[in-house]
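Of the protein chains in this complex, all but one are displayed in their positions.
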Amino acid sequence: MSNTFGHLFRITTFGESHGAAIGVVIDGCPAGLELAAADIQRQLDRRRPGQSALTTPRNECDTVAVLAGVEHGVTLGSPIALSIANANTRPGDYASLADVPRPSHADFASLMKYGIKSASGGGRTSARETVGRVAAGAVAAKLLERIGVEIVAYVQSVGSIDAEGIDPLTVTREAVDATPVRCPDPAAAAGMEAAILAAKADHDSVGGVVACVCRGVPAGWGEPVFDKLNALLAHAMFSLPAVKGFEIGSGFSATRMRGSAHNDAFYRRDDGTLGTRTNRSGGIQGGISNGEPILFRVGFKPTPTLGRGQETVDYDGNPVHLEARGRHDPCVLPRAVPVVEAMAALTLIDAALAQRATARWPG
Amino acid sequence: MSNTFGHLFRITTFGESHGAAIGVVIDGCPAGLELAAADIQRQLDRRRPGQSALTTPRNECDTVAVLAGVEHGVTLGSPIALSIANANTRPGDYASLADVPRPSHADFASLMKYGIKSASGGGRTSARETVGRVAAGAVAAKLLERIGVEIVAYVQSVGSIDAEGIDPLTVTREAVDATPVRCPDPAAAAGMEAAILAAKADHDSVGGVVACVCRGVPAGWGEPVFDKLNALLAHAMFSLPAVKGFEIGSGFSATRMRGSAHNDAFYRRDDGTLGTRTNRSGGIQGGISNGEPILFRVGFKPTPTLGRGQETVDYDGNPVHLEARGRHDPCVLPRAVPVVEAMAALTLIDAALAQRATARWPG
Amino acid sequence: MSNTFGHLFRITTFGESHGAAIGVVIDGCPAGLELAAADIQRQLDRRRPGQSALTTPRNECDTVAVLAGVEHGVTLGSPIALSIANANTRPGDYASLADVPRPSHADFASLMKYGIKSASGGGRTSARETVGRVAAGAVAAKLLERIGVEIVAYVQSVGSIDAEGIDPLTVTREAVDATPVRCPDPAAAAGMEAAILAAKADHDSVGGVVACVCRGVPAGWGEPVFDKLNALLAHAMFSLPAVKGFEIGSGFSATRMRGSAHNDAFYRRDDGTLGTRTNRSGGIQGGISNGEPILFRVGFKPTPTLGRGQETVDYDGNPVHLEARGRHDPCVLPRAVPVVEAMAALTLIDAALAQRATARWPG
Partner (left out) sequence: MSNTFGHLFRITTFGESHGAAIGVVIDGCPAGLELAAADIQRQLDRRRPGQSALTTPRNECDTVAVLAGVEHGVTLGSPIALSIANANTRPGDYASLADVPRPSHADFASLMKYGIKSASGGGRTSARETVGRVAAGAVAAKLLERIGVEIVAYVQSVGSIDAEGIDPLTVTREAVDATPVRCPDPAAAAGMEAAILAAKADHDSVGGVVACVCRGVPAGWGEPVFDKLNALLAHAMFSLPAVKGFEIGSGFSATRMRGSAHNDAFYRRDDGTLGTRTNRSGGIQGGISNGEPILFRVGFKPTPTLGRGQETVDYDGNPVHLEARGRHDPCVLPRAVPVVEAMAALTLIDAALAQRATARWPG
């Protein structure tokens, strides 16, 4: 069940990092959506490696091919199959992996699980798997746009440098992309860039936080028990490589507050509907969207692949000094931004279709 | 899909807080497990209201009845149906809810979703729904015990008071239950208790963090992509009422570290297997358990139900001063401990059965 | 996954034939449906044992209790839990089952599967399990009635006696219930009744066919590939005990026809929509409903439990002469009628909600 996400708008990704292709099949996309390859390519380009000095030198154009599900630029209601060739593979870089499990990587745990060592660096736990997610997320986002839902993610922190003054109500993808680090606070962005390049110079890596806002989500999405919208988002974000923490709205800071300070009181908006002036709930109450912007943060650890040497042991337990050769990012944050947006879009569209299915009937 | 959790060991909970009964159906429990009602009752007693001055005065004995699936003290492989009568209901306490959505509660969002106001305080988003989870979790835990998996949760912080010096490798449920607040650091426990009673005296509430360790989980559970074991745990914990944050291993602190400081190097254990001396991975690498203890933390907001007055509006947008009458906990943390354990057990057993299903075959 | 049926309108049944209770949890029923216990009881009464000389003497009133999901006579959108107590159990009748697997029963296969012998006659494969299905089917039917879908099943044949002249466009449940055998052709019904009583007198049993029509199903339900509406119906009907065959529309007779004689040509109805004058497709083309009545037939084998002696062997392979003591039906057909209707309703409502979810969006 590992490779499928969603119930009604359901994606299945496939592909090894160093195999022939990587891709995704989307099942459940309604018919009649105008969809061009360019709609998908745009987000793939934001995710692709080699886009700046901050990312891995592995250079992939990651051009999407639409194999099925779209005819004359319109979705048919059938599965949309998207494939992206792996152009720039270097399996030789991973030869040493046959002997040594990389620290804080999936090599050891995967061997325990499958009883087999994949020669293709990282196999399915490679960040390259997220290509399919981003492609599918672009389709989900296109559907969400039709009803006014807009998703913007950005880098909130890198190492100890935090962005300040970003207004989630107004931040745009353009502002995010204005810096290579994808932080819309220019001063912080400069510091983050320096921190990443410093880590790179040290053959080291650094972590950080991506924040995300989903605007225009109507009240009523998400389920009250196990499939709370926040639980689905947490699942989605924790399914990304390198994620160590997730919080929504007030997050962990809520644990130090009293209820009287934390509650979001209601008020009447000008249009007569109810809203909340504060949004410590992060747009979700009791697992169900309440019409306020959805706000969450995702914490990423520093990339475990290091050019810098590490003292560890091989599969037989013999001490080894390990220096990675594979091409890798000193910091995953800038490229994680479109991936977080994709998983948010996939989560929301699935909740939207579920709400359509089980709302009052016949209506 | 809201009311079912798990794929192979699958539970479906039912029941409103103020209806006839609350319960759970467990599908997928293997046959041949010795199971007595007492195995389940033990954890229900740890969760039940009215157990100390720190909890709601709603007093429910929460006695479990086994309706199906067990014969002569042994599971049959058929669905195990467990029902717990709601003895001490007071729907009258919730009469005012017809007019006013409680701040930071699910009332408003639920109305938007279902187009209906449930008269039964909180409906399915009530914390009382977790009774069924705890009952099912006790069955899951019984299965896990057979292969040496042990789960212990405890209160790590309440408000600004943090426990210190707790060793996740050795902490026991006995130590946890030694204080009514369920914190195995006695000094911190005393402070937490005082903080909760102070909030109660102010008709206010307070949040906190539950930490949990799962010991004895073998390497190889969890899936490398969407159903990473950490993603499943995040989903499980965020499906609990009042959760605002989740982190695993190093958690958000990892975002401020460099890779060289964060990586868990391997070493050879005395028995020849590989382990890691540090455990910033929290027992999971690439979504798959690696044989180290699984460590995570769950952040709970302060209870939104307050005896203290709040300024908000009714459904028509008219300002109201709201003082809650329903019985409620000033702090959910002490009673959340067995609930967190239950969700951890349910997540792990489902991953265990999935691994059984898809491991090398015929073996 | 055995005990759940449906994806969006999802039921989970529980209960052993000789345990405390039998029941069902329905998840996914939209809120706002008026629902009374009497709506459910009506179909349970048509299924209950002891209703005529043609059925088992086990007498159960099968009174439904609504544990959750309904408040003030209206569904809440939360799980509807229905429980029916087992009043008239006689586990002693099944004592000999500990030693001898009944021919053409599930005893032997169940032991191979679970490694355990259930003392409760037949366990989950008992026809008593269908109580929960009938209860849930009544809820599904209530939803379907709102949009004009009507389901009528009837006994088409018993042994070698076939009903004639039944018009599926007009047959009613009243006409069906006019005879105890539930065949709306009175002449055939008399013959069927005699055949059943003759088998009963011989301590033997007899099989037959149930036909079913679903009128008012709009075009567009069902999926074109794996979840064809006919495939879902086939799954549903074959999940009933004792079913050996299923056919839709022309059924097996189509295998002997040429395409020019089999095709259903289109014509224009008076209201301008398209229809077919013939209906060899049985209301489904390419897996999708086409607006014509859905027509199918389900073949049931003779009850395997026989008062008459049978030569077989015990679990150790020793020859035994087996005479059943348990109370049983000489022919399941009359009581199978509401069960077939229930499974048809459950299948259709699930397809209806799926179509709602994935139709053009936002509409």
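Note that the chains take the letters A, B and C in the order they are written out, and that residue 1 is the start of every chain.
The rule is short, and it goes like this: a contact is a pair of C-beta atoms (placed from the backbone, for glycine too) under 8 Å apart; a residue touches a chain by one contact, two chains touch by 3 or more.
For clarity, every value in this text was computed on a predicted model and none was experimentally measured.
Colleague: Among C:P103, C:P168 or C:G216, which one is in touch with the chain left out?
Modeller: C:P103
Colleague: One chain isn't shown here. Among C:Q41, C:T56, C:T179 or C:Q285, which residue touches it?
Modeller: Per the contact definition at the top, the residue touching the missing chain is C:Q285.
Colleague: Residue by residue, what part of chain C touches the chain that was omitted?
Modeller: 1-5, 7, 13, 101, 103-106, 108-110, 112-115, 122-125, 129, 157, 159-160, 199, 202, 204-209, 218-228, 230-239, 241, 243-252, 254-260, 262-268, 272, 274, 276, 280-282, 284-291, 299-306, 308, 310-313, 315, 317-318, 354-355, 359-360
Colleague: By the contact criterion defined above, which parts of chain A meet the unshown chain? Give residue numbers in ascending order.
Modeller: Counting only chain A, the missing chain is touched by 1-4, 8, 10, 12-16, 19-23, 25, 27-28, 31-32, 65-69, 71-72, 74, 76-81, 83, 113-116, 118-120, 123-124.
Colleague: Which chain B residues touch the hidden chain?
Modeller: 7-8, 28, 30-33, 77-78, 143, 146-147, 224, 352-354, 356-362
Everything below uses one rule, namely that only the chains that are shown with their structure count from here on.
Colleague: Just give me the whole-number Å value for how far the CA centre of chain B lies from that of chain C.
Modeller: Going by mean C-alpha positions, chain B sits 39 Å from chain C.
Colleague: So the centre of each chain is just the mean of its C-alpha atoms; given that, what is the distance between chain A and chain C in Å?
Modeller: The computed centroid separation for chain A versus chain C comes out at 46 Å.
Colleague: Two or more other chains in contact with one residue: find those residues in chain A.
Modeller: Touching at least two other chains: 7, 224, 354, 359-360.
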